[in-house]
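My structure is below; once you've seen it, I'll send some questions.
A protein chain is absent from this complex, but the other protein chains hold their places.
Then we have subunit A:
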Amino acid sequence: MNAPDRYERFVVPEGTKKVSYDRDTKIINAASFTIEREDHTVGNVLRMQLHKDPNVLFAGYKLPHPLQYKILVRIHTTSQSSPMQAYNQAINDLDKELSHLKSVFEDEVRRHSRDF
């Protein structure tokens, strides 16, 4: 049997980086990030967050092939920012949003179990 292991879909192989960075050689402030073993869940949420940043001129992601378990995120920013800065900012903002959402949700669950 030559079937690949099932966990290959979500475990980053040894010796491979989770995120690799590729600066565009022709355009200043443009780069693409290759994220291993991620899909639309992270790709789309990251793209939408990047769109909130006015310094981001372009942000997009693609899942190149359903059997290649990676996504490509491409970012182009103004000279006020850089793709790396925008990327870090987007992740920080999403992280804070999720922490907020978690505490709000837990409070609501407590409130709801008390009232009913």
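Here are some notes:
Here, a residue touches a chain if its C-beta (ideal position, glycine included) is under 8 Å from a C-beta of that chain, and two chains touch if they have at least 3 such contacts; residues count from 1.
Note that in this section contacts and distances are computed from a predicted model.
Not shown: a single chain whose UniProt protein name, out of "Mediator of RNA polymerase II transcription subunit 8", "Coatomer subunit zeta", "DNA-directed RNA polymerases II, IV and V subunit 3-like protein" or "DDB1- and CUL4-associated factor 13", is "DNA-directed RNA polymerases II, IV and V subunit 3-like protein". Mapped onto subunit A, the interface with the missing chain covers residues 6-7, 9-11, 17-21, 23, 28, 33, 35, 38, 40-42, 44-49, 52-53, 55, 81-82, 84-85, 87-89, 91-102, 104-106, 108-109, 111-113, 116.
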